[in-house]
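As you look at this complex, bear in mind that one protein chain is not there, while each of the others sits in place.
Take a look at subunit A:
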Amino acid sequence: MTLINFGAALVWLFVLVYGILGAIDFGSSYWRWVFNRRGDWNAEAVAKNYVSPTWELINAFLVLIPVTLVGLFPGAVSTYGTVLLVPATLLLALLALRGAYWQFGYASQNRQNQTILVVGITGLLLPGVLSSLLALSQGGFVDVVKGTFHLELTRFFLSPVVYLYILFGISLALYVSAMFLSRYAYFSRQYAAFKAYRRQALWAGPVSLMVGVAATATASGGSLNMLPRMMQWSPLLAVSLSAFAVAYAAVFRAGRVKKSRVGLRLLNVSMVSTLVQLATAHFTYGLAHSDYWLYPYIQFASAASNPVMFRETLIVLAAGTIVLLPGFLWFRHLFITDRNYAAGKSTNGSHS
């Protein structure tokens, strides 16, 4: 693997990490809204305790992606920068609304419901908007007019592929977050909440799978033919599919066994398999998409930075990760693996 391909794979890895963290974050805030409306306070509390401390950190991961792209592939950024004026603005407005409501919700309990509503709805929309970028990157929506790139907005918004990707993003976020929260609930012995999330995961999983296949199978004029290209990596796809089957079966089974260690073990299996499923599918898509950042204009090599900058950026990334590692572990210890915190029983845990 050349250094340039390694850099591209690293960016793609960050996209995966953000994708998973973001899916859990966005999905959880949506579930919080749903369960708040249904009056299922247990399930809502589980979602809330997970979402509260994490969203800022997850936003930092979002920022990491464009910044790394600028360091490694500035050519891709300047093109996307020109093309994305409108979609990026939409995205920002949603993010801003979400962040602001989330924060202002701390001030007043009276407006709690409004906060939960705005954060929940934006949590549903954002994964969709973000995934539509995949459709864009596959080509067919960008023209070159007088030497500058130009996004054909009407073609973009009228294209079925775009909507399939939007649906895919949304359903995947719902599935991943429901899977994660069902384990988080079980782990903190909130069995009723576990049941609620398990039920959601059971429908969202197959839906996201089907929409995903449909999205990659639909080719629009001038775009990459994703499904055939992905088929070239069929062993990876097979791993992904079987991991999905294992994860799904394990969650299904966990609802049938008596509340016990066996259940938790099943859910651990399902969480790991889900991660395997997502990672393999994500990299299959990435391999099928390479060497293009934007088909057919921007390729890895032509967009890459000079070798010095490229190398230094990679060094900074490695050093930063190592320095922050202890902090992440402490964070995990306090919020993810602390049963009492997850259950909302910690004296001082819940903030809003």
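Criterion: a contact is a pair of C-beta atoms (placed from the backbone, for glycine too) under 8 Å apart; a residue touches a chain by one contact, two chains touch by 3 or more; residues count from 1.
One rule holds in what follows: contacts and distances are computed from a predicted model.
Colleague: Which protein name, taken from UniProt, belongs to the chain you can't see among "FeS assembly protein SufB", "L-serine deaminase", "ABC transporter permease subunit" or "Cytochrome ubiquinol oxidase subunit I"?
Modeller: For the chain missing from the view, the UniProt record says "Cytochrome ubiquinol oxidase subunit I".
Colleague: Given the contact definition stated above, which residue among A:V17, A:L227, A:L275 or A:M309 touches the chain not shown here?
Modeller: Candidates A:V17, A:L227, A:L275 or A:M309; residue touching the omitted chain: A:M309.
Colleague: Could you tell which one of A:L3, A:V63 or A:L158 touches the chain left off the display?
Modeller: Within the whole complex, the residue contacting the unshown chain is A:V63.
Colleague: Considering the whole complex, which of A:L3, A:A93 or A:A301 touches the chain not shown?
Modeller: Reading the full complex, the residue touching the unseen chain is A:A93.
Colleague: Considering the whole complex rather than only what is displayed, give the residues of subunit A touching the chain that is not shown.
Modeller: Contact residues on subunit A toward the absent chain are 52-54, 56-57, 59-64, 66-68, 70-71, 73-75, 77-86, 88-89, 91-93, 95-96, 98-100, 102-104, 106-108, 148, 150, 305-306, 308-309, 312-313, 316-317, 320, 323-324, 327-328, 330-331, 334-335, 338, 341, 344, 346-351.
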